[in-house]
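Take a look at the following structure, please.
In this view, the complex is presented without one of its protein chains, the others remaining in place.
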Amino acid sequence: MCRWLAYWGTPVLLDTILYQPAHSLIDQSLHSKLGVETTNGDGFGVGWYSAANDTPALLREVGPAWSNRNLRELAGHVRSPLFFAHIRASTGTAVQQSNCHPFRYGRWMFMHNGAIADFPRMRRDLSLLVDPGLYSDMEGTTDSEVMFYLTLTFGLEQDPPAAVATMAGVVERVGREHGVEFPLQMTIALTDGERVWVFRYSSARASRSLFYSSRVDALRRLHPDLAFLREVSDETRLVVSEPLGDLPGAWNEVPENSYGVIQPGDDELHRFAPAAA
Amino acid sequence: MCRWLAYWGTPVLLDTILYQPAHSLIDQSLHSKLGVETTNGDGFGVGWYSAANDTPALLREVGPAWSNRNLRELAGHVRSPLFFAHIRASTGTAVQQSNCHPFRYGRWMFMHNGAIADFPRMRRDLSLLVDPGLYSDMEGTTDSEVMFYLTLTFGLEQDPPAAVATMAGVVERVGREHGVEFPLQMTIALTDGERVWVFRYSSARASRSLFYSSRVDALRRLHPDLAFLREVSDETRLVVSEPLGDLPGAWNEVPENSYGVIQPGDDELHRFAPAAA
Amino acid sequence: MCRWLAYWGTPVLLDTILYQPAHSLIDQSLHSKLGVETTNGDGFGVGWYSAANDTPALLREVGPAWSNRNLRELAGHVRSPLFFAHIRASTGTAVQQSNCHPFRYGRWMFMHNGAIADFPRMRRDLSLLVDPGLYSDMEGTTDSEVMFYLTLTFGLEQDPPAAVATMAGVVERVGREHGVEFPLQMTIALTDGERVWVFRYSSARASRSLFYSSRVDALRRLHPDLAFLREVSDETRLVVSEPLGDLPGAWNEVPENSYGVIQPGDDELHRFAPAAA
Partner (left out) sequence: MCRWLAYWGTPVLLDTILYQPAHSLIDQSLHSKLGVETTNGDGFGVGWYSAANDTPALLREVGPAWSNRNLRELAGHVRSPLFFAHIRASTGTAVQQSNCHPFRYGRWMFMHNGAIADFPRMRRDLSLLVDPGLYSDMEGTTDSEVMFYLTLTFGLEQDPPAAVATMAGVVERVGREHGVEFPLQMTIALTDGERVWVFRYSSARASRSLFYSSRVDALRRLHPDLAFLREVSDETRLVVSEPLGDLPGAWNEVPENSYGVIQPGDDELHRFAPAAA
């Protein structure tokens, strides 16, 4: 469906991550290897934090990432310690800016690869569960946006893993009420500008691919010649839908039905299960 | 907010109506005289019926009409006996294709100039009144689209004036429940490909401008030299947000709080009032 | 680089050719099998003749064809006896409307798949050979557009094959002057609204793929059940960058370094060689 990437760590030029790697996200927009489609050309988005503003900036466009000059310009001039990037392969919903990830609410950003099965039949029921005060902020037609607003509704700002678990539980319950056997398939990234939470889950236990990078200090021992590894902190971390290259030892699969937290100090990896809802 | 135009009658090249008049809709996109804004540059749409297909065709784009080459091409090559055209001036909602008029459902087209006051506060309540089976077809974020889907919900296909009256009644009721004094302001055009219904109404009895063209036979007597008038049938009719020129005798205001029906044989003009809802 | 399609014959809904075939041009925009790239997502165009106008209409857009709703609408409502369609894979030049095919001059249309080797180095020399009176009509930056204007300069309106031969000769001469061994690689379609000329040529005798459909009467004998074949005239003909499906007997390769003429009565196939220039 889509491909995404989350970066946390030493501030880098976006270009370093978005364009430089052999199998960069931009390359994946034309030649995805692990995605459902090889082409992810139905819009893209990048969201980044900077010193200038408490909330993240969003650049989102409806055309393909591979030919977008503004994205290339931005990537060559903006440094950030925490950014999300997403390329979209629509499964039928409109190719419009408001359907492009990341989505934002205040300081929070959210992006997603996956799908709610049979979403058009469930869209109304799920939308009604969104906090009425948030309903009107929804601008697009994707399952992803509804998932984000449900997560906000269920307490994202207080406890992200619990909020996502409730959202997933609700989606599964509503799905089953509509006779859908495997309602949910998701890889999600969330951030408040300080920490990043990533989730990999599917009702059928056959989730889309998701990988996290190894600790930089370990990688540096394996690859002492790589300049990039000397420039970033030990804690710098990437989470990606598919590896950006084939550097031995660099990429680890996020286990099925689990979630991770990237944060100052030790990162975490936990089991994930939807909450009864 | 917006400007629109509905044509019914002898098949003409769209260009004849969209580009040729001195104060054509394309001119209005830059230099509207009677609109709230002089510029209507936030997207446009044209919908037309042809012999090739039962349902109307839609061309909708997010850029301004005045510079759109595809619109100009189409207008120079497509003939139609019934078409709608709309230029948009957003009042804040996203500039995206799914927010551009006309909207379509099966054989039906709908376009609108006006606003539901304080729509973001009422969007959820109104959307919940849309038939659950239609809810998921809504792709945009405009009050106009919700008005169309409410009209469909309330029986558009059986009795258009009654359905619009119920929709208007519902909008006024929900508005008043939210403490809004004058909830509705609308000029609407509707068609099933055979007849055209136009409505002018506002809660405050201060509706946006709306004009209909005089009968062609009467105009022909006034202006015997005008080639265009000799080429179209007596019954050919235009309804427009603002006159396309200053031909004496050509334009008549649609009265406040009324609706008209353009159809084979005599057209009709009636009082319009929201239905209790 | 690109994929294209030319249709000549019984008027059909564009949809029949553009969307219905298993490996339609729209499918090729995502999954080209014989192209240099599998994805052709850097803009598209369709040009068609109609009774309403002497010159063909053009719809050209910078986004991918596969997600373009306006193209789909048009294809479902426009019938034409002669149309060109093109999907673009840029090799670096700007993704902008003026770089999308078909190009038009008066009644003429032109589209191209291929490349002038090292074009940026030759662009100036070739542009200077364009008729000074035509120079300012060039709006884009592609080799294709320059090739079209050179062809116009060298007498397209009098003798299309001779004009293309001179253009090809000039490109090869200028290329060799710049030290390029194989300057030209082209499959071209040209039409004046009556006849269609198609060319397949490359300096290296390794041209991009090009196929023409078999005579409809022969195909009808092979496939008596195919409804489409019963609805179109014996002379109806398609020329395509790659076959639209795998119907046995339907597709024939245009031979290397040759050109064809599609016209009322017998079509023609000739050898093609650049003219000394």
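Odds and ends about this structure:
Letters A, B and C name the chains as they come in the text, with residue numbers starting at 1 for each one.
Following the convention adopted for this analysis, a contact is a pair of C-beta atoms (placed from the backbone, for glycine too) under 8 Å apart; a residue touches a chain by one contact, two chains touch by 3 or more.
The structure presented is a predicted model; accordingly, all values stated were derived computationally and were not measured.
When the missing chain is restored to the complex, the residue among B:Thr38, B:Asn53, B:Ser136 or B:Ser214 that touches it is B:Thr38. When you scan A:Leu58, A:Ala218 or A:Leu247 for touch with the missing chain, the hit is A:Leu58.
The residue touching the chain not shown here, chosen from B:Ala6, B:Ile26, B:Val46 or B:Val62, is B:Val62. Contacts to the hidden chain, counted on subunit A, fall at residues 13, 48, 50, 52-53, 57-61, 69-70, 73-74, 76-79, 97. In the full complex, subunit C makes contact with the omitted chain through residues 93-94, 96-98, 120-121, 123-124, 127-128, 132, 135-136, 138-139, 141. Where subunit B meets the missing chain, the touching residues are 30, 37-39, 41-42, 62-64, 66-67, 69, 90, 95.
We take it that only the chains that are shown with their structure count from here on.
In summary, the chains found to touch both subunit B and subunit C are A. Subunit A and subunit B touch with mostly matching residues; of the residue numbers seen at this interface, over half occur in both copies. Across every pairing of chains, the maximum count of C-beta contacts belongs to B-C. Subunit B has its Cα centroid 41 Å from the Cα centroid of subunit A. In subunit A, no residue touches at least two other chains.
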